[in-house]
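Notes to accompany the following structure.
With one protein chain withheld, the remaining protein chains of the complex are depicted in position.
Up next is chain A:
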Amino acid sequence: MDLENNNNTQFTGKEPEKCAQKRKLSITFEDKTGETKRLKTEEPIVDATPRPPPQSPKKRLQLNGKPRHNRDDNFTYGNYKHYYGKRILDKDFHDIRLDVLATKPELFRGKQLLDIGCNSGHLSIQIARTFEAKSLVGLDIDRGLVKDAQSTISHLKRQAAPGQGFPHNTRFMHGNYVLEDDVLLEIERQQFDVILCLSVTKWIHLNFCDAGLKQAFRRMYLQLRPGGKLILEPQSFDGYKRRKKLSEKIRENYNAIKFRPEQFTEYLLSSEVGFAKMDLMGTPEHCEAGFKRPIQIFTKA
């Protein structure tokens, strides 16, 4: 029996044969304390397999294969752990999209930005810093990645002189941009000048379907002030197919898609969302074909 060195694993006092069944159930935090208490009165485990070398009691009782809390090896949300490369705070970090964004720096200077699906925050931080934004909030659905982003920015905050500007004007938040119900859009408020949605639409689409993506588009519009801009870098549909096998749910969602990326612009400009116009900002040049996605600007009147 393999034993993982995994501090987040739940442990029970049950015999090894029963472990397989128990593994399938999800154990909540409350159960864990209950389990701990139960351990003290449990009979000793009778091993069918040879006893592993002596370890601390906690490690001896670990199950293998129990998913680490919040660990998603499939990256079903596109929440790749090393999306920006393994180097953190690398001075050479340069995402190719920055070149496109740099063609219109006035879009960002002195503005309040939202970056949807910010991952570990590398690009968000570059944008906030390089273009001297008034403030930037990054949101991501992966708690671990948000934590990384937060520790990066905390580090920068500690190093920097106190003040209003970067890095003190940048923060990261964990959450799902797609709301539990469309009715909540009724109480959404205008609060941003620019919203960045870069290479995220595919993931929203595959996880939350047409309805979820449409709601997200509507939410972006509602959150923008008059004159505000949505900077959108949507993935094309042929990139969706290879993600079908990420999970059963994703495959179902993929098969149900009727709202195609080719229709996004029309939808965003329609009365259902309400953007006034769309301009093409540019397409990154010197990169792999797969990443040559056009970046669009949608303007709210």
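Here, a residue touches a chain if its C-beta (ideal position, glycine included) is under 8 Å from a C-beta of that chain, and two chains touch if they have at least 3 such contacts; residues count from 1.
In this section, contacts and distances are computed from a predicted model.
Chemist: I want to check something: the complex is missing a chain, and I'd like its UniProt protein name from "Pyruvate dehydrogenase E1 component subunit alpha", "Ethylene receptor", "Septin-type G domain-containing protein" or "U6 small nuclear RNA (adenine-(43)-N(6))-methyltransferase".
Modeler: From the listed options "Pyruvate dehydrogenase E1 component subunit alpha", "Ethylene receptor", "Septin-type G domain-containing protein" or "U6 small nuclear RNA (adenine-(43)-N(6))-methyltransferase", the omitted chain resolves to "U6 small nuclear RNA (adenine-(43)-N(6))-methyltransferase".
Chemist: Pick from A:Gly110, A:Gly175 or A:Gly290: which residue touches the chain that isn't shown?
Modeler: Considering all chains, including the one not shown, the answer is A:Gly175.
Chemist: Just to verify: which one of A:Arg189, A:Lys241, A:Lys258 or A:His286 makes contact with the chain not shown?
Modeler: If we include the chain that is not displayed, A:Arg189 is the one touching it.
Chemist: In the complete complex, the non-displayed chain touches which residues of chain A?
Modeler: Touching the missing chain: residues 114, 137, 139, 173-181, 183-184, 186-189.
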